[in-house]
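For this depiction, one protein chain was excluded, whereas all remaining protein chains were kept in their positions.
Here the chain labels run A and B in written order, and each chain numbers its own residues starting at 1.
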Amino acid sequence: MSWTLRQLAELTGAEARGNADLVVHRPVDVDAEDPAGVAFCERRAHLDRSIGVGAVIVPPELSAGDRPHLVVAQPRAAFQRILENYHRPPALPPGRHPTAVLHESASIDPTVRIGPFVVVESGARIAAGVQLAAFCYIGADCVVGEDTAVHPRVTLYRDVSVGRRCILHSGVVLGADGFGFRPVEGRYVKVPHVGRVSIADDVEIGAGSAVDRATVGVTSVGARTKIDNLVQIGHNVQLGEDCVISGQTGIGGSARIGDRVRLGGQAGVADHVRIADDVSVGAGSKVHAHLREPGTYWGLPARPFAQASRINALLPRLADLVERVRHLERRRP
Amino acid sequence: MSWTLRQLAELTGAEARGNADLVVHRPVDVDAEDPAGVAFCERRAHLDRSIGVGAVIVPPELSAGDRPHLVVAQPRAAFQRILENYHRPPALPPGRHPTAVLHESASIDPTVRIGPFVVVESGARIAAGVQLAAFCYIGADCVVGEDTAVHPRVTLYRDVSVGRRCILHSGVVLGADGFGFRPVEGRYVKVPHVGRVSIADDVEIGAGSAVDRATVGVTSVGARTKIDNLVQIGHNVQLGEDCVISGQTGIGGSARIGDRVRLGGQAGVADHVRIADDVSVGAGSKVHAHLREPGTYWGLPARPFAQASRINALLPRLADLVERVRHLERRRP
Partner (left out) sequence: MSWTLRQLAELTGAEARGNADLVVHRPVDVDAEDPAGVAFCERRAHLDRSIGVGAVIVPPELSAGDRPHLVVAQPRAAFQRILENYHRPPALPPGRHPTAVLHESASIDPTVRIGPFVVVESGARIAAGVQLAAFCYIGADCVVGEDTAVHPRVTLYRDVSVGRRCILHSGVVLGADGFGFRPVEGRYVKVPHVGRVSIADDVEIGAGSAVDRATVGVTSVGARTKIDNLVQIGHNVQLGEDCVISGQTGIGGSARIGDRVRLGGQAGVADHVRIADDVSVGAGSKVHAHLREPGTYWGLPARPFAQASRINALLPRLADLVERVRHLERRRP
């Protein structure tokens, strides 16, 4: 791809300064050595580092001298606009690859793109604009909503529904049995999982993540929630809308997570725990009890952030404290 | 599916009360709005929440009035019985899908069901009643025991043996090389892993979990042990019988875990650590040293539960303690 600086100005609503005929080929980092790249700078320090880049996007308060540059109120948003135009969609050509195994009872819109070695089982319904890349397995009676992109090597067990405009990355598994066993005479007997999984619209799920099937009822992920890689969501979880669940986080069975909840990487939420709307949990924290108030929590176990920070600041002084107590004890009473 | 309340009473050994001809179609949660659902209630609170459900299963001490209901000593066990009858097995039809690539030297029982795009390599032995779903890869000389169900997209590297009646969920990888390297002049040289993996009977392994091949000898998982999603089991681990290993837990190389051990979600066990029979480790805990006594452990590092609880209760009072010591120091000695 290529744009002149003038074309980028039109695309982003910016003003072009310097050589407006300069041609750039790609969005890059400020640190790139790339005369054909365009980067954005929100601060002077970024601008100073950007000397290897062909063109920069700056806010009005930063002066880029006579370099080729764009001036716009929100450089990051302008850069996002360029990214969106540069972005190349999944590489599936129109049509259905001849190697795909599609059950005759599946209902597949004619606009669906299907890659090599895809399997769609009986009764599945695949809506218009969906892309099913290589090696995807769509189980019986699944529903995949309009314009959802399923990357290579995704498994949907039976009875899973996925909304519109979702993105499922490679290795995702939706609808495996929840981890439920009944102890009977000292041994564990499998609890059959006959429920479903329901993913709402505009959800993205990262590589290798898993959302388990409900025992009965449904495991649900709310609209616009974003889930990173290698995340585990247990059976019967209810995860709200507009949440951000970072990598390797685990949510235990039957937990109920509100809307706009943010869980940092490698966070853990125990079975049956409830988390209120607008809670943020720091990376690596483990939530073992309900969090009923909005706010930020951190630690093992997760505590209100201010309390956790105070504890962390004091812990390195513990040895000193012990010494001081010993000293006090030695005083003549 | 559908049952009359009378049929459910027969199935579960319960007594039907109210309208015994009521037809229900599925097991559901107490909270469901489903006049064709049946739920179980162990406590009054469950019963109060169950008003949207067509029929309920209650113990003798709970009165469900004139609602259609079943009375039985153990409602949960009765519900399990219904689940087991409702449960639909993996959707593989009998026979071998014509796309499967099966090595002529593999020994595959005629009753084995094989889905699309399955690969079975040379010398593998697949016993009666096994199901190999789409995209499964069974490496050379593997053994899969009777009635084991392998869900779509499971990888068995060569020389892996899996017992009878096991369930392997989508994305499982058995027999990848263990993580062993020898430092030679500041660089790491791969230690070839020539051992095996052995999974005993009645083991279930969740989506995306991995059990690594032994350097020499065998990495083993004991009978009836249940492993959740995204669990990592290192090379040469010996994991006992009747264990429950929750999601995203990791067990380091050469660890030896006893029988009836429970590891909570995101727990970690360091390399070479030994854990005695009947130990429970709380979610998020990290075991860095041997746990030789049965009991419950928790924390980073894992400590006996009572000790860990006491520490956790005291930590929020640390700031106050520092203040009190400062106050004592200010006293005239």
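As a working rule, a residue touches a chain if its C-beta (ideal position, glycine included) is under 8 Å from a C-beta of that chain, and two chains touch if they have at least 3 such contacts.
What you see is a predicted model; the values in this text were computed from it and never measured.
Checked against the hidden chain, the listed residues B:Val23, B:Ala77 or B:Leu328 yield one contact partner: B:Leu328. Listed residues B:Leu11, B:Ala36, B:Ala77 or B:Leu300: the one in touch with the omitted chain is B:Leu300. Set against the missing chain, the residues B:Trp3, B:Phe40, B:Tyr157 or B:Trp298 yield one that touches it, B:Tyr157.
Among the residues A:His69, A:Arg113 or A:Arg153, only A:Arg153 touches the chain that is left out of the figure.
Within the entire complex, the positions of subunit B that touch the omitted partner chain are 99, 101, 117, 119, 121-122, 135, 137, 139-140, 153, 155, 157-158, 171, 173, 176-177, 179, 181-182, 186-194, 208, 210, 212, 215-217, 230, 232, 234, 236, 248, 250, 252, 266, 268, 270, 286, 288, 300-301, 303, 307, 310-311, 314-315, 317-318, 321, 324-325, 328, 331-332.
Annotation for subunit A: contacts to the undisplayed chain at residues 26-29, 31-32, 39, 76-77, 80, 83-84, 86-88, 91, 97, 99, 115-117, 133-135, 151-153, 167, 169-171, 204, 206-208, 224, 226, 228-230, 242, 244, 246-248, 260, 265-266, 283-284, 299-300, 312, 315-316, 318-319, 321-322, 325, 328-329, 333.
Keep this in mind: only the chains that are shown with their structure count from here on.
Put simply, the C-alpha centre of subunit A and that of subunit B have 25 angstrom between them.
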